[in-house]
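Sharing a structure with you now.
Note that this complex is displayed minus one protein chain, with the remaining chains in position.
Up next, chain A:
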Amino acid sequence: MAPPSTTTAPRSTLVQLYDVYAASTTPTLALIDAYLAYVLATGVILFAYAILVGTFPFNAFLGAFLSAVGSFVLGVGLRMQLAAGGVVGVGGARARCARSPTGSCVTWCSTWRC
């Protein structure tokens, strides 16, 4: 990679950013990041649809969007815990116990309203 200039052309900066990112994440974290990117994309698509086509029925939009946001947030929480050095086993059992009711809460509440 050619050395980047200090006056940053945004494109080369972003590419460099991606390189640094790829180098510093473990496979597990990268997997979680891929999942988070997918959920984020889903949320963006949902929101764009709501703006362009309309929010009727509002229940359905809210349910889908908030469950996307919720999944994203919980995923970020998991990633934070793993990145901080927690092995999935350490406190993972308790964390998993907490995550499944939390996740089911999100899913249940968002779908019940539909």
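Simple rule for what comes next: a contact is a pair of C-beta atoms (placed from the backbone, for glycine too) under 8 Å apart; a residue touches a chain by one contact, two chains touch by 3 or more; residues count from 1.
One rule holds in what follows: contacts and distances are computed from a predicted model.
**Student:** Determine which name in "Transcription initiation factor TFIID subunit 5", "Oligosaccharyltransferase complex subunit", "Serine/threonine-protein phosphatase 2A 55 kDa regulatory subunit B" or "dolichyl-diphosphooligosaccharide--protein glycotransferase" the UniProt entry assigns to the undisplayed chain of the complex.
**Tutor:** "dolichyl-diphosphooligosaccharide--protein glycotransferase"
**Student:** So which bits of chain A touch the chain we can't see?
**Tutor:** So the residues of chain A touching the unseen chain are 4, 6, 8, 10, 13-14, 16-17, 20-21, 24-25, 58, 62, 66, 69-70, 73-74, 76-77, 80-81, 84, 94-95, 97-99, 101-102, 105-106, 109-110, 112-113.
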